[in-house]
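As you look at this complex, bear in mind that one protein chain is not there, while each of the others sits in place.
By written order: A and B. Residues from 1 in each chain.
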Amino acid sequence: MMRLGPSLATRWVIGILVGTFFAVPLVSTLLYTLRDPSGGLSFARWAALFDPAASAAIRPIWIGLGNSLVLAVVTVAIVLLLLAPTMILVNLRFPRLKAMFEFVVLLPISIPAIVLVVGLAPIYLQIGRTLGTGTWTLAFAYGITVLPFAFRSIQASIDAADLRTLAEAARSLGASWPTVVVQVLAPNLRQGLLAASLISIAVVLGEFTIASLLNRQVFQTAMVVVQKQDPYAPAIFTLLALLFCFLLLLIIGRAARGTRKAGS
Amino acid sequence: MTLPRTADNVLLAEAGEGTRVQLQGIVKSYSGTRVLHGVDLDIAPGEFVSLLGPSGCGKTTLLRVLAGLENADQGAVLLGGRDVSSVPTNRRDIGMVFQSYSLFPHLRVIDNTAFGLRRRGAGRADAAKRALDALALVGLDAFADRFPHQLSGGQQQRVALARALVTEPKVLLLDEPLSALDAKVRVQLRDEIRRIQLRLGITTVFVTHDQEEALAVSDRIAVMSTGRIEQIGSPEQLYTTPATAGVAAFVGLSSVVSGVAEGDRVMVWGQSLPLQTPADGPVDVYLRPENVYFTSEADAATDALVEESTFLGSMRRTLVRTESGELVRLQHSPRIRPAFGDRVRIAITPEPVAVHPRG
Partner (left out) sequence: MVAWLGLVPFSAYVVLFLAVPTLLAIGSGFFTKDGSFTWVNVGALADPVVLTTFANSAWLSLLTAVVGAIIGALVCYALLGTNPEGALRSTVDAAAGVLAQFGGVMLAFAFIATIGIQGVLKVFLEETLGIDIYANGTWLYELPGLILPYIYFQVPLMVITFMPALAALKPQWSEANLTLGGTRTSFWLRIGIPVLAPSFLASLLLLFANAFSSYATAAALASQGSQIVPLQIRTALTSETVLGRENLAGALALGMIIVVGVVMALYSLIQRRAARWQS
């Protein structure tokens, strides 16, 4: 296949040029956060995160982060307890609905969040009256936002595991449906469910549009608020969040390769 | 399928003498492992030679070295007496048919076929005419405007063949072109390839792991194993006088039994058989399945137990184990139906047999 690809020199040139373009903002952000108030480099700003005196201004970020984590948990719950079982049901019992299901699930890609939020405003007004204005209710909207990503992960897992055959084999051996789902199907979908959960967490942590326009305090909106007074803390959190998501995806990627090798 | 008349078909009209192909001392290694151990092959102009062997024997590597898609570590490739070892593939003037997927998906059949001509600078109209003639040769001129994904596997391979032939290359190389096709299509297409090859007189090298295929179409077969040519000869030669155990086992499904040779005869199971070449002492004897038969006579035969029997339509193949533990394969009329565990007696027809010294 080397015949098809470019020469080593070309690969390096492209790699270095593009790599530089992507590295510059990240490195700059890092250097930015390392700026010492007296000019020079130090970890002063990083340490200030945990300094009680300075952290008053940063408190909104911690609150927002906490809210985002709660939202992430609820969103993952929606994915695991609502989306996944429905997908199993569709794949096993309603295969003819698969095309329509996929269309619906991929709709959020075509419906921008900024459009959705226009219509979510009145709905959340009602929710505010019934379930209260707690931030966690945002998870309902987030579940929709993560649908395309979670769907792809779980569907890939379902296809790879050949759910129908497993279910039929288990049924022919006398298992009841709950047993089939919990003891036979779910363990085989572990990779896809894990990937879907991790991607959902990443998306929730990065969401801004809906939270901002529905006036809720989450990680991203908090950073925007704090940024006006202290531009350094949000920059630090940006780097941390990036690193965190990168590790998440690396783990998902490596784990997926592990199962591919095992299954092949 | 009738081939178009010579006057109408440019390719047939221009068919001439083939090119001599020589491989000399080809050595090739992949990451430390040697896959070709100094292979020599001399192919006469217009000859159809098959490279036959199991997976990993090096036959495809040898073909790719011939094509220039791989470079040999040592050795030379000569086309028409000229050393082309350092000539890149696109200037060797070869035609090649791959196992699958080689048609360009975005071009119509006619444009796929004319591709090589256009690369050599032919004008559109001229290239199209010749491409149409090539497609007529393979019976697909009516499909000229279709796209590859609209064709069946067999049709795609025919287009690939036409594409390879239209430039009138010095040699035609086929890398297991039939392996991905259905059995029936495989038989049809292999006969067609041979027919076209004979009409055009083009030197052809054909790689396959299917011995029946090789036997059916080749002028000569080179049986390969672990990077070496074990034997090269006509189909009949390989079938009746295999040079090694490997060849005997691979070509024709021989069984191996023990015997004692003396001069021009050999004793097997109390039976005296003529030898192809004289030998002496204990030998391995190669028996063709069609030369072993069931008998009820008491002498010049041996007892055996049936292990398995397979029905193949026009014949049956049965595997039996003799008292001395030898596995013997018989090919016989389907009217005889041995069952697992049956006790039988088998004997050998007095045809000259091939032997090799034991030990």
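In the analysis below, a residue touches a chain if its C-beta (ideal position, glycine included) is under 8 Å from a C-beta of that chain, and two chains touch if they have at least 3 such contacts.
Predicted model only: the values in this text are computed from it and were never measured.
Novice: Considering the whole complex, which of B:32, B:81 or B:105 touches the chain not shown?
Specialist: B:105
Novice: Which listed residue, B:164, B:266 or B:292, touches the chain dropped from view?
Specialist: Touches the omitted chain: B:164.
Novice: So which of A:47, A:89 or A:131 would be touching the chain we can't see?
Specialist: Hidden-chain contact among the options goes to A:89.
Novice: Give me the chain B residues in contact with the hidden chain, please.
Specialist: Its contact residues with the unshown chain are 67-69, 88-91, 93-96, 98, 100-106, 115-116, 119-120, 149, 160, 163-164, 167, 173.
Novice: Residue by residue, what part of chain A touches the chain that was omitted?
Specialist: Touch with the absent chain occurs at residues 1-6, 10-11, 14-15, 18, 22, 24-29, 31-33, 78, 82-83, 85-86, 89-90, 93-94, 104, 107-123, 140-141, 143-144, 202-203, 206-209, 212-213, 220, 223-224, 227, 231, 234-235, 238, 241-242, 245-246, 249-250, 253-254, 257, 261.
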